[in-house]
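A single protein chain has been removed from this complex, and every other one stays in its place.
Our next item is subunit A:
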Amino acid sequence: MTQTREPAGSGHEPARDDDTIPDTPLLDRKRQLRGYRINKMAMGLGDPANREAFKADEAAYLDRFGLNAEEKDAVMRRDWREMIRLGGNLFFILKISAVDPIRITEIGAHQVGMDHETFLRERLGKKV
């Protein structure tokens, strides 16, 4: 008998730290399976009704997409680095910033572990 498998990851896959190009998480097979639920949840925020649901009761909204405790915690703490580590892709999770505003450069700084001004100066060459 053929074994069927859910398209979404089961939630037991380990998070990845073994990128081929250092510090550069690409959406490869393992990562997209690992992050399927987070990404699907964030994709939902393209719909205004879901944005309202997220604002009204974030935990309930995340439950609707079956996020596990680790994933929920990363989203609710707005831990961008951890969301990416758990397989989230920036183009999905960026939609969270439409509900709870934060600049993309702040998301960048957070992942690098720099304060925002240092990030702007050192990575982007801005005079701040």
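One rule holds for everything that comes next: a residue touches a chain if its C-beta (ideal position, glycine included) is under 8 Å from a C-beta of that chain, and two chains touch if they have at least 3 such contacts; residues count from 1.
Quick note on the criterion: contacts and distances are computed from a predicted model.
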item	value
Undisplayed chain, where the name is taken from the UniProt record, one of "Transcriptional regulator, PadR family", "Allophanate hydrolase", "Monosaccharide ABC transporter membrane protein (CUT2 family)" or "Protocatechuate 3,4-dioxygenase"	"Protocatechuate 3,4-dioxygenase"
Sites on subunit A contacted by the missing partner chain, in the whole complex	7, 19-29, 32, 36, 39-40, 43, 45-48, 51, 84, 89-92, 94-95, 97-99, 104-105, 107-109, 111-113, 119, 122-126
